[in-house]
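What follows is a single structure, written as structure tokens, with notes after it.
With one protein chain withheld, the remaining protein chains of the complex are depicted in position.
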Amino acid sequence: MKRADGRKADELRPVTIKVGVIPNANGSAMVAMGKTIAVAAVYGPRYLHPRFKQKYEKALLNTVYMMVPFSTNERVRPGPSRRSHEICKVTREALEGVVCLEEYPKAVVDVYINIIQANAGTRTAGINAASVALADAGISMKDLVASAAAGKIGDEYVLDLAGKEEEETDCDVPVAYVPGQDKISLLQMDGKLPPEDVEKVIRTAIEGCKQMYEKQKAALRERWVQKG
Amino acid sequence: MLIRNQYITALANKGQREDGRKLDEFRQTRIEANPIANAEGSARVWIGKTDVIVGVKLGVGEPYSDKPDEGVLVSNAELSPMAHPDFEPGPPGEKAIELARVVDRGIRESHAIDIRKLCIKEREKVWMVNVDTQVMNHDGNLIDASSLAAIVALRNAKMLHYDEKTEKVDIEKRTGPLPLLDIPVAVTIYKIGGRLVLDPTYNEEEAATARLTVSTTGDGQIAALQKGGTEPLSLDEIRECFRLSVEKGREIRKLI
Partner (left out) sequence: MPELKTTRSITKITKRVRHQEQGEKKAKGMPELLKNEKDFVVPGEKIVESMDYIPGRNCFRDGNAIRSKKIGVVSVAGRVISIIPLNGTYAPKVGDMILGEVIDIQSNGWVVDIGIAHSAYLPLSGIREFIDTTRTQLSSVYNIGDLIYSKISNLNGPDSIHLSMDDVRCRKLRGGRVLDINAAKVPRLIGREGSMIRMIKDKTRCNICVGQNGIIWMDGENQDIALEAIGEIERQPQQDGLTDKIAAMLDSRVKPLQTQTMVTNSTAAEKPSPTGPEPEVAGE
């Protein structure tokens, strides 16, 4: 099958990851997946106020996902929407399992994700950026989290939907994957498909996550290991 | 930090700065035109570690009743919590609103955009020009950086095609450039100790007691002013600010 942008079915869009893009933050990363660009910045662990939100046994992980007004063709109204609230929640839950929050009691780890350009797969790009930014900040983690979406167009299982493919696909399944544990920490699906096919879609997405994981590792290495 | 403010003030009084610059020297300024493909026009500006993106989006809306044949300029600024540890999520605070309004005033009052040409149908439909400022990293001098990014974004913006039959904007069809008449440049002068300083870092801004933003047009006129900070300025100081902003404005205009 030929895809609109000439990719193979199991191929990610071109991925660029830059680490340390926000000098003020404790850790940060920019992830571009094709034309989708996500920037994540991590602040903390730092003081959590108001005090009543503090947890005695662990830190709070706070994720804020936002699309900037000029990121899409139709201008996005600034401020939170129902969609962004949901993405904040699933992003937090995708990451919370790997961050060793129990090492930072009564504190907060803030993760801010800005989508500066959107073209499908913003939540997966956001999770990829956030995971690298958390590692870059030197926060204790059990693993990185890699994320990619997959779908089914006709008889083909296709990885990392882009552009018009989002309309053509039978389903859109974003997956976040914890490579060291071989487990899934985010799973959503829009569409209608028999269970066997859904599993194949998930497997396709996991293969994409594995590719993404290698790029995340390489980007962190590039930031922290001197050449020569 | 008190000790840091004291140190910066003492240095400024000696005519020196923390990073070795002259008092009227800008940090390295870099402009990237059109980094955001989905915006009609965009620009990213780095001044030292300060990093700002401005995107221009066009829409169609109703004109103001007192200006039925003029397009509408709408400015908005987001001090994203990712840009600085002190910025908090939530609706724009007074700092963000002031920033948006100062950027807006420089463009509006210099008549940089030929807004008469943005009328589609008098009294009914005009183009709305949304100028959105997104601060990515804050290390001082946000007003100058945002104003510069805004004018570069506007200069690179492309008009869209409006189909009068379907009453829809065709995003795919980008026509000519946005009609511009001038390049206003804002330069903000800060007062630290007894001296006037340009392009302060975040630490220097913390030590400053007053600031004055002067927007100048291409022909050296002043288009907008905004004073901030608690300390009053003398007329002599204000005159010096005018001189500095015209001079620096000319230099910055060359970068565009």
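The first chain written gets the first letter, and so on, giving A and B; residue counts start at 1 in each chain.
The rule is simple: a contact is a pair of C-beta atoms (placed from the backbone, for glycine too) under 8 Å apart; a residue touches a chain by one contact, two chains touch by 3 or more.
Please read all numbers here as calculations on a predicted model, not as lab measurements.
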- Note that chain B touches the chain not displayed via residues 1-4, 6-7, 18, 20
- Note on the structure: Residue list for chain A contacting the dropped chain reads 26-27, 44-48, 98, 100, 104-108, 135-144, 178-181, 216-217, 220-221, 224-226
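Definition applied: only the chains that are shown with their structure count from here on.
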- Query: Can you give the whole-Å distance between the Cα centres of chain A and chain B?
  - Reply: 32
- Which positions of chain A touch chain B when the two form their complex? 21-25, 28, 35, 39-41, 43, 46, 64, 66, 68-73, 75, 78-79, 110, 112, 114, 116-119
- Query: Which part of chain B faces chain A closely enough to touch in the complex?
  - Reply: 36-39, 42, 49, 51, 53, 55-57, 59, 76, 78, 80-85, 89, 91-92, 130, 132, 134, 136-139, 171
